[in-house]
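I'd like to ask you about the structure that follows.
Of the protein chains in this complex, all but one are displayed in their positions.
Moving on to chain A:
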Amino acid sequence: MGLKALDYETMNENVKKVQYAVRGELYLRASELQKEGKKIIFTNVGNPQALGQKPLTFPRQVVALCQAPFLLDDPNVGLIFPADAIARAKHYLSLTSGGLGAYSDSRGIPGVRKEVAEFIERRDGYPSDPELIFLTDGASKGVMQILNCIIRGQGDGVLVPVPQYPLYSATISLFGGSLVPYYLEETANWGLDVNNLHESVAQARFKGITVRAMVIINPGNPTGQCLSEANLREILNFCYQENLVLLGDEVYQQNIYQDKRPFISSRKVLMDMGPPISKEVQLVSFHTVSKGYWGECGQRGGYFEMTNIPPKTVDEIYKIASISLSPNVPAQIFMGLMVNPLKPGDVSYDQFVRESKGILESLRRRARIMTDGFNSCKNVVCNFTEGAMYSFPQLRLPPKAIEAAKQAGKVPDVFYCLKLLEATGISTVPGSGFGQKEGVFHLRTTILPAEEDMPEIMSSFKKFNDEFMAQYEDNWNRSRM
């Protein structure tokens, strides 16, 4: 036999460095157990429809009609599809260049991008240019495209919150860049302190890293905090002073569970701040059909909007998009429907509002149930889930538990989460997958299990946790914050 071309040793090192805990060790173990017949509750990923959330009816009707346009010619189509779905399907088909089966413009269907721009304008009160909006196969692909543009090598650093959604750390590793962490403050509700930012940048520069970009996730993942307007101003000022492009991951903008800090887009604040900042600070904003109350993860629909990116650079980004030809067309239609919703008077409006409200109100309740549930557990402290889809409780593991983890060759929160999985079937993601302060442990779960299942899940968790803590405690009581 000849030489082996691709083995572990000869693979791209950057690939080896990539870690993505969301579908890592815990998930793989959970899948194994599921195959063996154990009932598993997957709370490892923000995947609402996998846990029983139903898709909204109207968009599914529209896309089904677009898939099978011959239905539109059938006189009986009105028996199972409402008139407004039929009209919308015709509208979107007319925007395509040959239906769902043709590659669209590499940036996405112009008519849909126009709808996205109009949505942004309604939301923020400032005009948005469809030419600067690119639809992508999910927001993740957009994030990867932009980071690929920014990262030239190891010398390029990207500021990333800790804890963060590990798409960012994984992508930075993949492209050979440097992750520059800035720590969110758990005791201040996962707040962002600009001094932390300054410190992080200074440390990075001391190591010879050129800091190029800053990522904010608002609302946060896994932390759920919603940034205040003042915070956003601070961040934009900081980016202006330090010449950083701001990457605003805003995929959870519809998932807000408190009223003190409603969602404000980075772009709105930027525009509010006026020139010179509004004309200088570069911003890329990301959104998706996967979250909110739509939860259409499987469609892979997203977009990014560019602000203050020079035209020739936009052309280069367009060029890269063109290599993949086009984002998938059905998801583009989902995106159009999401940003251009039904209006009062539309036949399907009431049902749409009922379904949407039902989901959002339930998420709000579940956010509270889960937070309170965790806080009632021994040695567990949990900030309230202000937004997004996750709960990120802190586990105050006794020293003996940490020792046991070491013996087992596992990181302490991985050890805990594996035990939790074995005992209860609840599949979470250890906090180490998101980053955390040294010696502080968490796990991330979603607030997505069905409301009726929540009480049982929380009591199952509490039973396991309190027994675990009792087992490893040594007359050593930690009082809760």
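What we mean here is this: a residue touches a chain if its C-beta (ideal position, glycine included) is under 8 Å from a C-beta of that chain, and two chains touch if they have at least 3 such contacts; residues count from 1.
Everything that follows uses one rule, which is that contacts and distances are computed from a predicted model.
Selecting from "RING-type E3 ubiquitin transferase", "ER membrane protein complex subunit 10", "alanine transaminase" or "TAF1A polymerase", the unshown chain of this assembly corresponds to "alanine transaminase" (UniProt protein name).
Residue in contact with the omitted chain (choice from A:L33, A:L71, A:V381 or A:A423): A:L71.
Residue-wise, the contact with the chain that is not shown comes from A:A213, picked out of A:L95, A:V160 or A:A213.
Checked against the full complex, the candidates A:I80, A:A188, A:A408 or A:A470 give a single residue touching the omitted chain, namely A:I80.
Within the complete assembly, A:P55 is the residue of A:P55, A:G111 or A:P341 that touches the hidden chain.
Hidden from this view is one chain, which touches chain A at 1-8, 10-16, 18-20, 22-24, 45, 47-50, 52, 55, 57, 60-61, 63-65, 67-71, 74, 76-77, 79-80, 96-104, 106, 137-138, 140-141, 144, 148-152, 167, 170-171, 174-175, 210, 212-213, 243-245, 276, 280, 282, 284, 290, 295-300, 308-310, 312-313, 316-317, 319-320, 322-331.
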